[in-house]
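A single protein chain has been removed from this complex, and every other one stays in its place.
Letters A, B and C name the chains as they come in the text, with residue numbers starting at 1 for each one.
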């Protein structure tokens, strides 16, 4: 149950509400976000919610039976739009491509990538400075200094930055230089990190776990939201299956289902979703056709020389062609009446 | 290794070839299909294939290292097109929708479905008369009498029929009434059935196994081809995964990969691929965008009353809208330069 | 609902029963097995089953809510024992090892294997004469002639034979020479084959599908039973998962669960269950400890030269040691009060 509070609710009204909830044996959690104040009531008893809805200080009330509540579309029917400023928006029909290398490697690479993205009308650049790697002996990223360097060039070019954060301690240092914090698949249920990201006012793109369920992804988003941050995007990046012909199984089904269950924008990552360079275009286009609000993909001037993920990274020629097709496909969907 | 024989190869030339292969310790299998004669050579030794290619009676020779050979695009670069007659073709850019109920239930239902399909320009009707069911106590189909009845109406309306065959003994009886034999997911590695279907001259649509790999699907197709039938289509219908938010995980990755590895047409089954009625449209469109040559989907006048699979079946209104969008999407793909 | 009929039920009593069931809108199926006659009632309405139980001609009645009924332990509490004659029994505490090669290859191999088994007190020999192979170009077994040869030697040595049947047409020819028909993983939902095996009076060992659920395995067994054959064993042989460190994931959980859900004996196949020779012993012993009534495993005089599955096959030394340990483990389980 979600109870939306009026901005000017008095202490007495609030106290009355909590007393009322106790009489139904409901546990109540107060949530204050950038936009609103809520009480989440968790309990089993069925009762007529109008008895609460009509109390003073309450602006709205909804019954939500899912394990996730604030991210559910049962509560908020209208799609959420993430506004990154400067006219860069995701969701509610606004479509974006996020592109860039797996790892930020050097100033030269940053400049070359920015040049490619600007030429092709891409507004958001991806890249890793903290890299989760299976082996402790692999390259683990340039860290905060790499991020600062990147930010300097990206800002000058008018590009937004999305990059992965791996631990709570990194957030403060990164905050100034990041437009979207990415939570990686391996941290999809790192609940302490999710708690911390719920306390800042920056958009978060949350990747589905390596074998995460749709429900777990939504509950992970609920962690962020219930800590106070409503600016969340969900990312389908392929799940682990028995098939070995590719890297991950892009779960195309998840896209329309997430759009139905939640009001949050849904991003598709075809690079990890199939993991094989020559098929990235087909599944990226399929992802948009299935309803994704944005595509995040790996691009490198010379994929063969990339520090990581080269086998799934597009070169600039492939990237240029795909970006054009993605935009046309997003338009085509609207033309045939979808969304 | 695939050796294509000249039509008029003499017995002596053929005998010379077999002797030659023996000297390389290659096992050789003769394959005669509707269109050509081949020798498949299986062995490990590397040698210069020109020493065979230049022999008399040989029209072509290719080295194919995959476990499947005749269905590999390494051998046959040009896409196969399935021609059902009356201008109904699949593959090489020709796109089709196959639609109809899960089970053929009654004459009334047959007529109603045909009427719907004809109105919407669909040329191929699907339906089951032999139904594989998990429980022995479930409805198992109307059998051969249902097929005859269906055929009578479909023929009058100019519709082609695709239906599932479950066992070798059924083939002869069904042959006259069927345009495409479907092999279901549970029979995807029923090798005796595949052998038998390789001996007839009717197109086969082979579904991927419930947890079949892409490689297993191609090897199953090789069974049919190597028994003499080149008219094969591959169907992606979702794989089994840990996710419970839907019925199967439509493996969108498989579509471009199958198109790359094999010259055979690829069909997508969104009804089984997601198994939830309201999402069938999104994944069907995604499947076409990813490169599928046809869509096979379940349609019923009243899905709630269908004998089987009602939860994933579209009603006529939904079907009409989706058929239009599928056709437009197939055209759109070509417009943006795909294929 | 299972209604066990009295042997001498009259036509009138039977007719009354069917009328009664109709009044509850229950579909009824008559099942006659080697041991008894039953009516399976399938319907949704709840009613007091005593109103049927007290009718004349009825010896027993049980409500079984599972999709499978006759194989459920909710109906038959006592474990089934399979009696192969000559004192060779499986189930109800009787433990057996079934061992032999993946494929029957030659008379010499047959004789060598029999010698090894007899020396080590094994009573049941496994081996394939019809081999399901992913590729049409692989060795597919010696067929019926191989079976006859094998049978001649096995019978002389007092060994029972278990071998795989792949299609309905093979059953009649094989019947005389086989003690247990094996249904392979790929045919686990070949419902026509299951129907046919339900009509003979020989024990069947049914393997779980490559990605079959426990419930599907039990429903497949229900196919056999409901066609008239009560002599069924269930075999856990590993399921397909994402892990690539071995061939299949032996589902140890399935063993106690199958024993709880069904009254049928449960066999464990460690050779396919892990697929790596040096670990077969550990998982075989674990399988017995978890409650398996028998172990089926691959043994060859020279695994490196086996026609198939050599990488998971034990040599005679390994086999001898494991057979001893399996028997001791089976005894140990009873000593600590299990079963």
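In this section, contacts are C-beta pairs under 8 Å (C-beta built on N, C-alpha and C of every residue); 3 or more make two chains touch, one makes a residue touch a chain.
It should be emphasised that the depicted structure is a prediction, and the values quoted were computed from it without experimental measurement.
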item	value
Chains still shown that are in contact with the chain withheld from the display	A, B, C
Omitted-chain contact residue, chosen from A:57, A:146 or A:209	A:209
Option from C:10, C:32, C:152 or C:282 whose C-beta touches the chain left out	C:282
Subunit B, residues in touch with the chain not shown (by the definition above)	211, 240-242, 244
Missing-partner contacts on subunit C, residue numbers	211, 213-215, 239, 241-246, 249-257, 260, 273-274, 276, 278-279, 282-283, 285-291, 324-325, 328-329, 332, 336-338
Residues from subunit A at the interface with the omitted partner, ascending	27, 29, 40, 42, 67-68, 132-137, 166-169, 186-187, 189-193, 195, 209-211, 215-216, 219, 222-223, 226-227, 240
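One rule holds for everything that comes next: only the chains that are shown with their structure count from here on.
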item	value
Inter-chain centre distance, subunit A versus subunit B - centres from mean C-alpha coordinates, in Å	38
Inter-centroid spacing, subunit C versus subunit B (mean Cα positions, whole Å)	33
Overlap residues in subunit C, where contacts from two or more other chains coincide	211, 240
